[in-house]
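Beneath this line is the structure, given in structure tokens, with notes to follow.
Of the protein chains in this complex, one is absent; all others appear in place.
For clarity, chains are labelled A, B and C in written order, and residue numbers in each chain start from 1.
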Amino acid sequence: MDATLILHLILWPPLIGFLINGLFGNSIPKWAVSIIACLGPLTSFTGTVLAYKFLSGPAHDIPLYTWFIVEGSAKINFGFYIDHLAIIMLFVVTGVGSLIHAYSTGYMHDDKGYSRFMAYMNLFLFSMLLLVLGSNLVVLFAGWEGVGLCSFLLIGFWFENKEYNKAAAKAFIMNRIGDLGFLVAIFLIINKFGGIEFTSIHETLMEEGQLNDPQIALICLMLFLGVCGKSAQIPLFTWLPDAMAGPTPVSALIHAATMVTAGIYLIARMYFLFDYSPLSLNVIAITGCITALIAATIALKQNDIKKILAYSTVSQLGYMAVALGVGSYISAVFHLMTHAFFKALLFLGAGSVIHGLHGEQDISKMGGLKSKMKWTYAVMLIGTLAIVGCPPFAGFFSKDEILASVYSKNFWYFLVLAFASVFTAWYMFRLLFATFHGQFRGSEVKFEKVHESSYSMVIPLIVLALFSMFGGFAGLPELTGGEHNLYKFLVQTIAQTRFKVSHLFEYSLWGITIVALISIAYLTYRKYATSSKVVFESGNSLVSKIILNKFYLDELYLILFVNPLKKTGSWIINQFEYGVIDRLIRIPDTLIESSSIALKNLQSGKLSWYLLSTAVSILLIVLVFIYR
Amino acid sequence: MQNLFYILSGLTIFAAIMVIISKHPIRSILFLVFTFFLISAHYVLLNAQFLALVNVVVYAGAIMVLFLFVVMFLNLNQDIERFKSWIPLSAAAISGACLFLVFFSAFRTSVLASHENTGGYQQGLVENLGEVLYRDYLFPMEICSILFLVAMIGVVLLGRKERVEPIKNLVP
Amino acid sequence: MSDLIFKLIFISVIFGLSLFIAMYSTYAERKLAAFLQDRLGPNRAGPFGILQPLADGIKLFFKEEFIPKASDRWLFIMGPGFFMITALMTSAVIPFAPDLPWNGQIFSMQAADLNVGILYLFGVVSLGVYGILIGGWASNNKFSLLGAIRAASQNISYELAMGLSIVSLIMVSSSLSLRDIVEQQNGWHWNVLYQPLGFLIFIICAFAETNRAPFDLPECETELVGGYHTEFSSMKLGFYLFAEYINMFVSSAVLATLYFGGYQFPFISSMDPGLTKTLLGAAVMFGKIFFFIFLFIWIRWTLPRFRYDQLMNLGWKVLIPLAVLNIILTGAFILFKS
Partner (left out) sequence: MNTIPELIRTVPLQHYLVLSTCLFFIGMIGVLVRRNIIIVFMCIEIMLNAVNLLMVSVSAYRGEASGQIMVLFIMAVAAAEVSVGLAIIVMMYKNLKTTNIDLFNQLKG
């Protein structure tokens, strides 16, 4: 099959869906909106399957047309690039995207902005596809900005609420900081390599690249700044928990499965560049470690079901970053894929719970929902087991692979990650037991109203649960004797050597994992599967206070950046804007005003005045002619 | 002969000044008629007898009668010239005087072509004028008649009292 | 120099003659009216009442001089004066007799031979309105003003038809000088034979211009008390009345000059220039003038007065189109003949 045709089949349907729903969404019936909205991702998914089936061999480069030319150095195509990494990402994006779209038709059905919501979702999907398929950094950046925009729109979807708008703005601004780094990186790349296509950069690098080149290191660090913004790494991660203001499908699609992984995808895409800069790889690894640990720690004390999942996402992104940092790119992509499955599942499950409880998000007011929401409970259980790394669920294999690869490179990173995964297990079991076991902690009336969600929501959950259960088998470890299919597939794109660990370590890791999980599950069950509300209340100790307040990071940013900026801004607006610029602008303004008043008086309507002015002008003309 | 010219000129200027300083419009009109007579006398001195009489007929006999008519009809006995302020008056006077001085000095110092009066002094006679008018200025003459027609229609329209009833739709 | 002295003498003679004829026109008017109405008329002052005009004049002189308080004093006095002056000015261009050769000099029996004489006539006639308007307005009286405005609009209206009828006459004579026009009419070539329609229009207009019946609306007693001279008394009233008769005399002279050959009579061309010819010419001229004065008076006591709208209709809708038609016919005729 023709690669261009497939590209068109994948790329454009969501945009068409967006245009139809965005322009005419209010004037067509809801069922039509649903169908149009779901058809886009489904068509894209079909295209992805076709691409997987029919596009054999190396990558396909499809330059559609020349977008613009940087005078003297680079020609920038509006071009696309389909390779193995892209196909994996496409599967994640379109597959999970389609399921979440289907889920949204149920979840958002009664919202008054339904068609707007579906249009935004389609636009997001289109942007994400642009990001994944772009053949150069500029097209990728376009998609990168597109998803940022959609993220902003969807976080602030319920724009009547001021807090939500603030959260949306926060996400947007945090992303801007990262995007600045990304842009600088793009300029530097154009400057250094004279081209922006991935393939051309790769070739140039192969020919002239030097290890530890400071310019490359700078480029990599700048790119990583962008990644920090988009993928919520340590300095810039605070927007992600706040982004839970958006509707739950948004959290699932954007802030768990697809958009936040864009950074990971970018580094995997540019791995050849990072390979030349060990320094930046170390920075990435350290950042990832700290992110994973801190986010997991904060998640321990959260009571909001979506916030817990959000911090968990940050933590898991930290895992991926560490995997990238130790050069194990394929492991990172593997974890990205499984994480997309189970995190989407968990978010959607949480959404189902929230839906069933009519908007309640606090787990301290839940409990005992197992009997009421059987399907939800089942899928949440699967999701939890997957994320905590219980064999043989998806998370086990990917996490195990990351841990093993990190262990093979640096023991301290491994130790941090191990701690983080213990914390992960703790807060996930806490969430599960507090929500579904024990007694309901709200009023009886409320409990009566709890109901299972509709099929349009449950069926995507079940599909995602299946993926969470069996997705891990794409990359079986060497120990089991199975084949690591994903590695075989991806290594055609990402030339990376497989790490080596001893079998003894592998076995001990598995054993420790299982023992730890069982003990943690027992402890959390005893602690949280009760009907007491007290356990959710925060302690007064210093540590719990710090954790509860998210290490005071927001406050720190407030003091360090926001307040000085605000003060500077208000100084500028008061002193410079009103004092200098306004006065400068007023000068022509007053000039024009006074002159127009004078001119207006010229046309007074009085005949005598007209006659006089005629006489004076004749006098002037005559004088000019005489004394010329 | 020279004295006659200067006496006439002095009278003309005096009458013209009286036109603009008379308080009453009727007096102004009468002084204006007098001015026109004096100008006609100048025409006679310049051997333009036809124009002199046409001036009397047109200006004194027709135009000024119209003015007189209007003033009498509107009954403008009351003095409407409320003195307002010196500024517009002095501005008018000064600008007028400046322009006058400019013109006056320009004419005083102007060098005119010598009298190459070869056509005799008969150019003011009716035969001569008629010949020139109908030979060289026939077209403007015809245009003048159209001008009169237009002016006549305009005046009739302006002076009409009743509004024309809108044409009723005759077709049932 | 003798030329100038003769001019002065001649002008005084014409002046006196106009006044005298006007004076006795009043007498004639009354006598004729009496005759037409089968009564005696003035017969006390002198034989057949022949001193009656003098008596009237003396009476007017000695009447009380009255100037209304609210009137404009100077204009009130100026009005009749102006009217009188314009009436007397007209006779300056009329040739009363053939030239008189005397002592090797030729004396013209015309105060001023303007080469635009007809225009002069016309101009002076158009000025006649001022006297009426000023007098009527200065009286500060509604009836006077209405009378004055009526007179003015009547005069202006009929001036147009008059002017147009003169245009056709000029086309025939191809001169504006009255003397030339008279000279052209020697023998029986009177203009009335070539311009009968023009003559008719002209004479109607002459009646209207002099405010004589049947066009005496400006002073129509039944409607406007006394017309524009309601407030006038004494000699000022005398001026107005008297000027009308002068106007009548001048109109008759103009009529005779323009249409009836002036001083021309048959066989005049066979006579030598001399005193006899001049006197005979003058006699013929005055005979014609008296005939027209008689016509004026006859019509006054015969025809009833027009209504105002009838007057305006006649002027604008009958006489002006007729005059224009006359011009076209004359032009066509001249073109055809050449």
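In this text, a contact is a pair of C-beta atoms (placed from the backbone, for glycine too) under 8 Å apart; a residue touches a chain by one contact, two chains touch by 3 or more.
For clarity, every value in this text was computed on a predicted model and none was experimentally measured.
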Touching partners, among the displayed chains, of the absent chain: A, B
Interface with the unshown chain - residue positions in chain A: 603-608, 610-612, 615
Those residues of chain B which, in the complete complex, touch the missing chain: 1-2, 4-5, 9, 12-13, 16-17, 19-20, 25, 28-29, 32, 35-36, 39, 42-43, 45-48, 50-51, 54-55, 58-59, 62-63, 66-67, 70-71, 73-74, 76, 80-82, 84, 89, 92-93, 95-97, 99-100, 103-104, 107-108, 110, 112-113, 115-121, 123-124, 128-129, 132-133, 136-137, 140, 144, 147-148, 150-152, 154-155, 158-159
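Basically, only the chains that are shown with their structure count from here on.
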Central subunit by CA centre of mass proxy: B
CA centroid of chain B to CA centroid of chain C, Å: 29
Chain centre separation in whole Å, for chain C relative to chain A (CA means): 115
Cα-centroid distance, chain A relative to chain B, in whole angstrom: 91
Overlap residues in chain B, where contacts from two or more other chains coincide: none
List of chain C residues in touch with chain B within their complex: 72, 75, 114-116, 119-120, 122-123, 126-127, 129-130, 133-134, 137, 145, 148-149, 152-153, 156, 159, 176
Of chain A, residues touching chain B in the complex: 608-609, 612, 615-616, 618-619, 622-623, 626
For the chain B and chain A complex, residues of the former touching the latter: 88, 91-92, 95-96, 98-99, 102-103, 106
